[in-house]
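A single protein chain has been omitted from the complex, and every remaining protein chain is retained in its original position.
== chain A ==
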């Protein structure tokens, strides 16, 4: 009998329908969401002052790992840059061409100018190209490990090339 009940329970069949109320009248399934469970985990471990297990410091860094955090880093950086630009637009007197001329009048020299342009172009192109790579993953494609590495190298090379092209030809 127990074996029978165990089989039914695991498959999640109609054992729990009202007509079987005599068997399950006093039982209720787990009602916690993933969010609640996460919060419970963190609350408990913080309260007990538990240290976190080493992870980033001990695990061997791989190319996909580095590309992933770079994607996040460029994203946060670009977003911060846009927010800073928007804030300055609201706060500073004078208009954009005025400040652009101000920066140009500093005459920083072509090398530094190209470096600055690369500093803007590379995050944009890397984040965009790796973003496309992410969208491919979202459609279910390209998860085999060799594919992950191959697409990763393509993104890196194309990012550098498009950044250089943006500086040289625009």
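The criterion applied here is as follows: a contact is a pair of C-beta atoms (placed from the backbone, for glycine too) under 8 Å apart; a residue touches a chain by one contact, two chains touch by 3 or more; residues count from 1.
Please note the rule applied: contacts and distances are computed from a predicted model.
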| item | value |
| --- | --- |
| Hidden subunit of the complex - UniProt protein name among "Elongator complex protein 4", "Succinate dehydrogenase [ubiquinone] cytochrome b small subunit", "Bola-like protein" or "Transcription factor bHLH74 isoform X2" | "Succinate dehydrogenase [ubiquinone] cytochrome b small subunit" |
| Options A:43, A:65 or A:157, residue touching the unrepresented chain | A:43 |
| Positions on chain A contacted by the hidden chain, ascending | 1-2, 5-6, 9-10, 12-14, 16-18, 23-31, 38-39, 42-43, 46, 72, 75-76, 78-79, 82-83, 85-90, 95-97, 100, 104, 113, 117, 128, 131-132, 135, 138, 166, 170 |
